[in-house]
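The structure that follows is given in the form of structure tokens.
Only one protein chain is missing from this complex, and each of the others stays in its spot.
We call the chains A, B and C, going by the order they appear; numbering starts again at 1 in every chain.
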Amino acid sequence: MAKANNVITFSDEQAMVLQSARDFCADKSPVTAVRALLPGNTGYSDDVWQEMVALGWLGIALPEQYGGSGLGFGSVVPLAESMGRGLLSTPFFSTTLAAQAILRAGESQQKDTWLPRLAEGTTATLALLDNEDWGAPDTTCTATVAGSEITLQGTKWYVPDAAVAQLFVVHASLDGESALVLVERAQLADSALQSQTLIDETKRACKVDFSGVSVSADAVMRGPLAASALRDIHLLGALLVAAEAAGSAAACLDVVVDYLKTRKQFGRLIGSYQGLKHPTVEILTAMDSARCHVYHAASVIGDEALSEDAEVACRMSKAQATDAITFAGDRAIQFHGGMGFTYECDAQLYMRRAQWVQQQFGDAYHHRKRLAALLLD
Amino acid sequence: MAKANNVITFSDEQAMVLQSARDFCADKSPVTAVRALLPGNTGYSDDVWQEMVALGWLGIALPEQYGGSGLGFGSVVPLAESMGRGLLSTPFFSTTLAAQAILRAGESQQKDTWLPRLAEGTTATLALLDNEDWGAPDTTCTATVAGSEITLQGTKWYVPDAAVAQLFVVHASLDGESALVLVERAQLADSALQSQTLIDETKRACKVDFSGVSVSADAVMRGPLAASALRDIHLLGALLVAAEAAGSAAACLDVVVDYLKTRKQFGRLIGSYQGLKHPTVEILTAMDSARCHVYHAASVIGDEALSEDAEVACRMSKAQATDAITFAGDRAIQFHGGMGFTYECDAQLYMRRAQWVQQQFGDAYHHRKRLAALLLD
Amino acid sequence: MSEVSEQELGEFRAEVSAWMKDNKPADPGFLLPQTFMEVGSEQVLEFLREWQHKIWSAGYLGMAWPKEYGGQAVAPIYQRIADQEMKRHAVPICFNVIGLSWTGPLINDIGTEAEKQKYLKGILNAEDVWCQGFSEPDHGSDLGNAQCRAVRDGDDYVVNGTKIWTTMGNYAKYMILLARTSTQGARKYDGLSFFLAPMDVAGIDPRPIQKMTGEYGFCETFFTDARIPADCIMGEEGQGWRIAMQTLQYERGAEAGAAGGLMVVRTVMEDLIKDLRGLKRDGEPLLKDPLVRDRLVQLLMEEKAISLGERRQAHSALNTDYPFSLALSGKLRSSEFAREMRQYAVALQGAQGSLYVGDDDAISGGFWQRAYFNNFATTIGGGTSQVQANIIGERVLGLPKD
Partner (left out) sequence: MSEVSEQELGEFRAEVSAWMKDNKPADPGFLLPQTFMEVGSEQVLEFLREWQHKIWSAGYLGMAWPKEYGGQAVAPIYQRIADQEMKRHAVPICFNVIGLSWTGPLINDIGTEAEKQKYLKGILNAEDVWCQGFSEPDHGSDLGNAQCRAVRDGDDYVVNGTKIWTTMGNYAKYMILLARTSTQGARKYDGLSFFLAPMDVAGIDPRPIQKMTGEYGFCETFFTDARIPADCIMGEEGQGWRIAMQTLQYERGAEAGAAGGLMVVRTVMEDLIKDLRGLKRDGEPLLKDPLVRDRLVQLLMEEKAISLGERRQAHSALNTDYPFSLALSGKLRSSEFAREMRQYAVALQGAQGSLYVGDDDAISGGFWQRAYFNNFATTIGGGTSQVQANIIGERVLGLPKD
């Protein structure tokens, strides 16, 4: 049994970050802007991206020596929540997580080379999955040493923002152990990237074939640090998705509430019916729970390898946020009646977001299964 | 995958049995009569029992050669549903199941000896459990052969109606295989029976210590027939509890509906609130499902060893009926508000029935686990 | 019609089965619709038109309808067998549903000889696509309150207003239209009339609505001084409500007068389980996971309970408490079951569940994702699940009205 270490700490500095992030996302990502980006190739506005870089958000979790502001990873959480609220998708999450991988697993030279560039807005991403299974015990992607070169073999699926990433952090098996290999975009043929059609139209991903790509030895991170970083990245990724989802669930709730307050049927505002009112309260409480877990997780994560408490917090965040948004998205469609069934109605944006959220970094059950081992054994 | 063999057959004869059972239970077991029996030792009226015997109900599933009416076990189901509806508890289920055990596992001599007596109202019961686990892979109760005698060792828990049973069919391990041993009440010291306090106050059970009881070899049923009968008894028991529970759930629904139609709060009949109306509809549909499964099971059970279709049907019946009545009982208390919290309110009778039902012959999950093996592998 | 022997029926079933096996179309390379509400492109329309024509030509559609209007005048049981075989062979749907299941039987029942001659055969052979103009944007669940106006002017009615959820409105040749010919009358229902309206007159503008799936299928149809010939009215002025209600009764299949044909692609647990068989969770087969198994069993139980409910309705002795319970709860239960099942079907796919229709790697082409999204048409359309629960609470259980 984990001890009930139920802290939520939130500094004035974090409150300022949160407020400015909310304002920024509300300003830059109204739903009209979100919809305008849906058909595009990259799915985001480079102008907005550059503004985010200028605000220092890409370095917020990086130490000052790498051009970051050293506020710690917990400070990314309010950003993620705000982006989720505004359905603002950019390579922020991919790049932030790739930077964490390098920060946690890299040699000094790797960190010196890459972290300042990532803090300045060079885009990066993680290539983790070989198939649909987030719980797969190992990777089928291999890295083979030949002289001073290391050659990759294998295809990664669902690589987020791959089409615009300048750097790929690739999980591969090297001599039977997990390694993280740094591959630059220039090392990949255009044909190596195959765009995928995602259920959440604000998101982008590719299948990427790394077969035959060779890198020098200093592009590899391996050993216990890499294994530990790989575990942490999965947890931090789950937390960011959870924070983003909590924001999206809150926005979805607003959309539902607005409709229930204005739509009449049979002569009454439909929000007065308990059949709609009570489930809407359930959306609220599920979303509240998700945010509680997320803020708690943000409070117990440090720069070092994640503690067991932090692992519990990240997993609970993802499990709860998944349940909250899948319920919210589903009810949002239903409660909009015929309108909810149209592409024009914003409910579908959250519904699709929900379907995407639940699959990222493992679904709710994936995390609960691991929580059981942490809490019951 | 089981084929979708979704039959429900129901003969005119069965319809007559159902109607007369409903009338009988409504007449003999109004809630005042139920409550009057709660504090008693046996929990039932011997007069009513004798009337049931006179109606031939104890022989309804027994072949005519044993004094039964040969209608088959399926015809017990409408009786069980009616008894559940009236919360009419008697040793009917125990005796009926004990008779099935002998019918399915017994030698001719055992059947000739016992079945006519059971059809005439001699009470009997099954002693199955050694502990709380309905899924236990074997029994710790042993039967040891010494000369022409067989001696039992072990205590059985939760033996229904044990205080009044004249015959016990005891599941014991004999030479490493399952056997059913017939023990008469006279062979037990009074001190061997220890009354248990059940959550459903209409029910009665004892812990029974069979240690040291010796019976002659002709009181033992063993071999493949006994093993098959033991399996069938567990399934038939589950089905009877399910049928009884479906009836209790229907009665519980009536109690809820009556209250929602007459109680006012804040100037409105409370049944007009969707917050109560919609869950009450869920009670209805859950109860309807349970009854559908139960009637289907009654339609596919024969006198021979149960088919896989019959096994699926019995397990679905118990799983569904458990869910229906636990939900109905819980909501019945809640929807009665303060009144529901009193012993005087009938809601508690169903609530307690629900808690008892879910544990008999394995809970819902116990059966779903076994259904998975039947349906998915 | 005389009694049909079991043997004849068995032979007929074998014949249909063989035909379906031989004639089931090859995968056209695009995802076919699960219901007629998803016919959103010319390509799909033409494919399905050809298929329906083929089935009709083979004699497996409208079998119980009179011969002179394209039918075969045989007992409805034949059509039911043909429908079962279409389902079993998982062939494409017969898409002209408003014609086959609603308009056709209505005209057969109460239409004039002229109407029968004019419309019935075109419904069966798929030449004339029909759409429905009942719902309006501002009062979706409140049909009696329809506001679309039809004002008599010489030999025409001049129609102004808007209808919504007009499936295939943009492809249809005719519409069954419920419009208000009078604002007088004691009850709002009394001013409604029913038209068999041509869609090719000036002033009718069906605009396709994009669905949440990204696809098309429905229209919002605008009427601006559209002149519908007066002889397109069915029955008399003011009988519209009664005729509309009658129309809604035919859906239940050939026994109720519908032409038959497969209306909905089957979406059953058996197929879902097949689709999941290759997937893994934690490196092990997904179908070996205890939680997944438990949930699938719960869904199988509910699927079976719904199916058993239909059988149980045949025994009145088993339905004495709440005699209309099973009949009135069927729509709520089957649509909500489908929602849960389809939602879970997506959830179970792991990362593959984040792919969508159009991605080559999506399981069954994204069938389950689209099935989940489209299922809201059934939990919303024809009275939302919330309204259905009210109906059951009030009409079956006798609870007080809202």
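The rule is simple: a contact is a pair of C-beta atoms (placed from the backbone, for glycine too) under 8 Å apart; a residue touches a chain by one contact, two chains touch by 3 or more.
Worth saying up front: this structure is predicted, and the values here are computed from it rather than measured.
Here the missing chain is touched by one residue of C:D294, C:E310 or C:E340, and it is C:D294.
Checked against the hidden chain, the listed residues A:K156, A:R204, A:H336 or A:R368 yield one contact partner: A:R368. When the missing chain is restored to the complex, the residue among B:D12, B:D47, B:E132 or B:D190 that touches it is B:E132. Within chain A, the residues in touch with the undisplayed chain are 1, 4, 6-8, 10, 14-15, 18-19, 250, 253, 257, 260-261, 268-269, 271-272, 274, 277-278, 280-281, 284-285, 288-289, 291-293, 295-296, 316, 319-320, 365, 368-369, 371-372, 375-376. In the full complex, chain C contacts the hidden chain through residues 289-291, 294. On the side of chain B, the interface with the absent chain consists of residues 129, 131-137, 157-158, 196-200, 203, 205, 207, 265-266, 273, 275-276, 326, 330, 333-334, 337-338, 340-345, 347-348, 351, 355-356, 358-360, 363, 365-366, 369, using the contact rule stated above.
In this text, only the chains that are shown with their structure count from here on.
Centroids of chain A and chain C (each the mean of its C-alpha atoms) stand 40 Å apart.
Centres computed as Cα averages put chain A at a distance of 52 Å from chain B. Of all residues in chain A, those touching 2 or more other chains are 273, 275, listed in ascending order. The residues of chain C that reach two or more other chains are 386, 389-390, 402, listed in rising order.
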